[in-house]
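Every protein chain but one is kept in place in this view of the complex.
For reference, chains read A and B in written order, and residue numbers begin at 1 within each chain.
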Amino acid sequence: MSTGTLSPGRAKIDKPTLRTDRYWVSPLITFLVFTAFIAYATFRAFQNDHYYASPYISPFYSPCISDNCVPMPGAGEVHFIGSWWGWSPALLVLVVPLGFRMTCYYYRKAYYRSFWQSPPACAVAEPHRSYTGETRFPLIFQNSHRYFFVLATIFNVILTWDAILGFRNPAGQWGHMGVGTLVLLINAALLWLYTASCHSCRHIMGGRLKHFSKHPIRYRAWGFVSKLNGKHMQLAWVSLFGVALADLYVLLLSLNAFTDPRFF
Amino acid sequence: MDTYEYDVVVIGAGGAGLRAAIEARMQGKRVAIICKSLFGKAHTVMAEGGAAAAMGNVNPNDNWMVHFRDTMRGGKFLNNYRMAELHAKEAPDRVWELEQWGALFDRTKDGKISQRNFGGHEYPRLAHVGDRTGLELIRTLQQAVVGLQQQDAREHGEAEGRIKVFAEHTITRLLKEGDRIAGAFGYRREDGGFVLFKAPAVVLATGGVGKSYKVTSNSWEYTGDGHALALLAGATLINMECIQFHPTGMVWPPSVKGILVTESVRGDGGVLRNSEGKRFMFDYVPDVFRPQYAETEEEADRWYTDPDNNRRPPELLPRDEVARSINSEVKAGRGTPHGGVYLDIASRRSKEFILKRLPSMYHQFKELADVDITAEPMEIGPTCHYIMGGVEVDADTQASIVPGLFAAGEVAGGMHGSNRLGGNSLSDLLVFGRRAGLHAAQYVDELGGNRPAVAQADVAAAEAEVVAPLEQSAGENPYTLHAELQQTMNDLVGIIRREHEVQAAIEKLAELAPRREKLAASGGRVFNPGWHLSLDMRNMLLVSECVAKAALERKESRGGHTREDYPQMSAEWRKVNLVCSVGPDGHAQVKKQPLPQMRPDLLDLFERSELKKYMTEEELAEPAAPSDGPRAAADADTQKGTGADAS
């Protein structure tokens, strides 16, 4: 191979990297955690069961847009696509959070590095013969991130509503709260933070402006989002755990592994 | 050997060189820019505080006359008055035109260029970008050159056809035909190949000489190349004894000793304290400055927020005063563990303020010394920073006495007198860089077809000189010689000078000179730093001789020249420029020459009582010119000045 750091004219050094630190640890952890999440999410999405434990609905299955969901009184029963859909209803809605995270600027960095090794770490040669980045199909569709941002915001509203529905008891009466309510509320809050810290959001709020001074309100919004944006990576991770744990909580309740501790 | 033909060759790609090149190119000349290191790395990037220009954006009382007065006072009236005048008048235009090329200065509330306070400037005057103004200036000029190249590419199909940067090239000799400049000879660092530029006009913009000193804020390039090239071409240098030691250089760790701590730290509220915690600058305000500086800490502290009704803190005295005061404190045993004093801003300003106003200082101390300047004081001490002296030039045209040879920026002398005010350097570069480029272009026009030719014998001699160190087999290591020179200059011709020490330095230099001729550089011609240093040693030694001999000659203390044996300023010596040239023996020689006399309308800008502190009775006895008042006379002159130069 005579490309990259081995190209003629460059300093003759055979090793793909001379780094002495454990640069591979971080991409490896990312790889393992993401793989675990994907495995769990795939299993749960296809399981098509144990996603409702009144009054809680798993974030993987909300909103339910086909007729084949279990009855979930009050919770996102908007069966507008009708009855033709035969597979798990989760597959219909997971496209949105999946698309949002797949096109997210942080996740892109994470999976390009840990899954695609392009590059594995800084100043470590990547194993690919050629590279075109996001210039052509399919990766050019990463530019659709802003649309997923809008859809994800709508989903956040729905999941927030789901959390509010948690202020009912299993019989559907309002004015109650359990640990599950808290779990769903935290999940919704983390999703809002993750979504609000998104780079597309930052752009829409004010990043695209040339003159902040002419748009003081948008400038403040941009400033606020910019602050959150600095934590985008952390929020991407905790909100991912949040979703998985919220789903796991509903799964365990539904399996009667324990009963939801009620506050009132 | 590669041979090129140009109209104007600019040696040096710092602020002055780039501004000169841009001007010459805009006058329609074909221009080469020679740059010792990579394009955009010039020492100008180190300038932190800002560019002084009396725009009056922050305090509307400011105008060119106030700036002129400050400059003359700072230079202790040894300045070439005409240069100080042109500088004060033209600086605002030069700063404003940078915005056309994309510079982004910090702004005032109403959207103008913000200006900050600085030592010796009566009003906030320094256009700045945080504390990286020099970088902004160099990048802006670099991008202006790129803009011209893009224009040439569009119009002539060749980007480098009319203005080309020769990066990592060093000029070792200027070539003449008769009296007149005919070209320049040098080598490419990259492969050691020789280059010959045939050009009737050369602009020197090579900066200073700091690398002759051990503790210096200057980078490796500052080896006095332009000074030496001018001398060897028959030009003269003035005021070489006047060297500015910046009061605040880092003193620890040893590897960064000398690196600059910007004066803005003091302008933004930092104070100097000795090891006893005393704010000692109040004890060192000299009589000439007493009326403008606060006498109590309370008054000094009020000045930052209410400068109209309070006098300035003494930390903002001109640099020479502050440097000497620090030197005295350390000598008196009140220094810090590493031999400096404390510069404290941490206890006086909030963390947010410091991070916003002094980001690169924070960065520099954090990463180089592991000191958090928002939490603890800095340790600082004087460092060799700037040479006021330089090539003797005509104030209006920047032409040296050698036809076709121009100089601008630090390498030119006169503008700053015996001491430069902070911020006057960046504006100096712009004002006189432009003038040098303009007049070099005009000189080329006047020559018409009558261009001097390069003599082959001169080229051969220059080649022989350059290859000599490579051909010596058993000579001395250039690094050793360099270290000895630096130690000599630092110890014997440093911030405080004594006759016997300077005399000893001159003897030592005489001993080093023949050793220089026998330097040996091992290795080949491809990017060989040992070889390059061997060649630079010629320049450093020659210029150091000028410095030492002039320092011995001037028997007074003034600005950047302090003689322990003659501690007072002398009105008689104020009338004298010391002119250095190369004598028949190839060594530096110094002669006295009268300083140009200030025009009466400019003298009228000062109170007689102030002038008395600097001038002799007979100078003051001369009747002032009758006029409608200083302002009218000066304004008329501005009209004339800019009218003649506009083109």
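Just so it is clear, contacts are C-beta pairs under 8 Å (C-beta built on N, C-alpha and C of every residue); 3 or more make two chains touch, one makes a residue touch a chain.
Keep in mind that, in the parts below, contacts and distances are computed from a predicted model.
Trainee: Of the options "Peptide/nickel transport system permease protein", "Carbon-phosphorus lyase complex subunit", "ABC transporter ATP-binding protein" or "Succinate dehydrogenase/fumarate reductase iron-sulfur subunit", which is the UniProt protein name for the chain that has been left out of view?
Mentor: "Succinate dehydrogenase/fumarate reductase iron-sulfur subunit"
Trainee: For the chain left off this view, which of B:Met26, B:Leu368 or B:Leu447 is in contact with it?
Mentor: If we include the chain that is not displayed, B:Leu368 is the one touching it.
Trainee: So one chain is hidden, and I want to know which residue out of A:Phe46, A:Tyr131 or A:Phe241 touches that hidden chain in the complete assembly.
Mentor: Of all options in A:Phe46, A:Tyr131 or A:Phe241, contact with the hidden chain holds for A:Tyr131.
Trainee: Can you list, in ascending order, the subunit B residues touching the missing chain?
Mentor: These residues touch the chain not displayed: 37-41, 43, 45-46, 92-93, 96-97, 99-102, 104-107, 110-112, 114, 129-130, 132, 135-136, 139, 143-144, 146-147, 149-150, 159, 167, 190-191, 219-221, 252-256, 259-260, 360, 363-364, 367-370, 477-480, 483, 521-524, 526-531.
Trainee: What residue numbers in subunit A mark contact with the hidden partner chain?
Mentor: 3-5, 7, 9-13, 17-21, 105, 108-109, 112-113, 118-119, 122-126, 128, 130-136, 139-140, 143-146, 199-200, 202-203, 207-208, 210-213, 219, 229-230
Rule of thumb we're sticking to: only the chains that are shown with their structure count from here on.
Trainee: Between subunit A and subunit B, what is the gap in Å from one C-alpha centre to the other?
Mentor: Using C-alpha averages as centres, the distance is 57 Å.
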